[in-house]
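Moving on to subunit A:
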Amino acid sequence: MSVETKLPLETDVVTKQMDDIHPVSRYFLFLGKDSVKRNFMWLPLAGMIICIILGIFHPQKHPLPYEQYIPGSWAIWGFVAYSLIVLSANTLFKLLGRDESYYGEGGLPDPDYSTDPMVTGEAHHE
Partner candidate 1 sequence: MPVMFSVLELMPDWLLTHGPAFLMALPLLMAAIMAVLPNKRVAWFTTFIVTSILTITAFALALYNAKVGTTIYKMGGWAPPHGISLVIDALNAPVLVLIALMSLITVVYAMPATVAEIKPNKRAPFYAAFLLCVAGLLGMVITGDAFNVFVFLEVSSISTYVLVAMGAARDRRALSAAYNYLILGSIGATFFVIGIGFLYMETGTLNMADMARILADLDGGSRVAKVAFAFIVIGLGLKLAMFPLHTWLPGAYAYAPTPVTVFLASTATKAALYLLLRFTFFVFDPSYAYVADGLLYILVGMGVIGMVFASLQAIFQTDARRMLAFSSVAQVGYMLLGIGIATTASVAAGYLHLINHAIIKGGLFIALGAMWYRFGITRTEDFQGLGKTMPLTMGAFTVLGLSLIGVPFTAGFVSKVNLASAAADAGWWWAVGIIMLTSILALVYIGRVLLLAYFQSPPQVNGETVIRNEAPIMMLIPMWVCALASVFIGVKSDAVVGASIRAAELLLGAG
Partner candidate 2 sequence: MNEFFLITEHFSILKQINPGFWVILAGLICTLLPIGHARKAFVIAAPIFAGLLIFQLYDVNSTEHLGGVLQFGPVELTTLRIDELSVVWGYLFCLAGVINGIFALHEKCRITDSSALVYTGAAIAGVLAGDMVTLFVMWELTAISSVFLIWKGGDHAYAAGIRYLAIHVLSGVMLLAGAVLHAQANGGDFMFNDIGLDSPGGWLMLLAMGIKVGFPGLHMWMQDAYPKASITGTVILASFTTKFAVYALARGFAGADILIWIGAIMTCFPVFFAVVENDLRRVLAFSLNNQLGFMVCGIGIGTSLALNGVVGQVFVHVIFKGLLFMSIGAVMYRTGTAKASELGGLFRSMPFTTVACLIGAGSIAAFPMLAAFVTKAMILAAAVEEHLYIPFLMMLFASAGVMEHSGIKVPHFTFFAHDSGRRVKEAPWNMLLAMGIASFLCFYLAWPWGGYQNLYALMPYPMEYAYKPYTWDHVVFQMQLLFAAIFAFTLLKRFKLYPAERRAEILDADWMYRRMGLNVAIWGSAMWDRLSVHTSRIRTRTLSNVGRRLYQTFSPAGAASEATPSGLAAVLTAGLLFVVLMLGYFAR
C-alpha cells in the first residue's frame, strides 16, 4: 500500500511536481541544486578570510592574554570547536546510542507514513 501511494511522486513528470511546490519557493528551487550545494562552502570561507583580515585592523579591545599574538583567534577556536563537536558524534553515538524501542514507551515512526530510508528501504529523493 505504501508503495502505491508513493509511486506518483517518484515517477510523475516535473510539471506535476512543480504543482506541489509552494509558489514562493519556486523562485528558490536553485537552493536544492547540487552545484549550489557543492559550491556553497566558498561563501563562508571567503567571509571567514575577510573577517580575519578585518580582525587584524580592528583588534579586540579586551583581548584574552594570548589573543594579540594570533590573528583570527575566534575563527580558529570556532573551527576547532565545531569540528571537535561533530567528529565526536560517532564515538558518542556508539557509546550512548540505543535502539529507539529501548525504553519501550512508543513514539516510533509509522511505517505507513515514514520517509526515512531506514524504515521504507527506499533512497531519498534528490
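Assume a residue touches a chain if its C-beta (ideal position, glycine included) is under 8 Å from a C-beta of that chain, and two chains touch if they have at least 3 such contacts; residues count from 1.
On how the list was made: all candidates are chains of the complex that A comes from, given by their letters.
It should be emphasised that the depicted structure is a prediction, and the values quoted were computed from it without experimental measurement.
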Open item on the list: Contact as defined above, complex as supplied: which of the candidates 1 or 2 touches subunit A?
Closed with: 2
Task: Residue ranges of subunit A touching candidate 2 (in the complex, touch as defined) - done: 6, 9-10, 20-22, 24-25, 28-29, 31-32, 38, 40-41, 44-45, 47-48, 51-52, 54-55, 58-62, 64-65, 72-79, 81-83, 85-90, 92-93, 96-103, 105-107, 109-110, 113-116, 118-119, 124-126
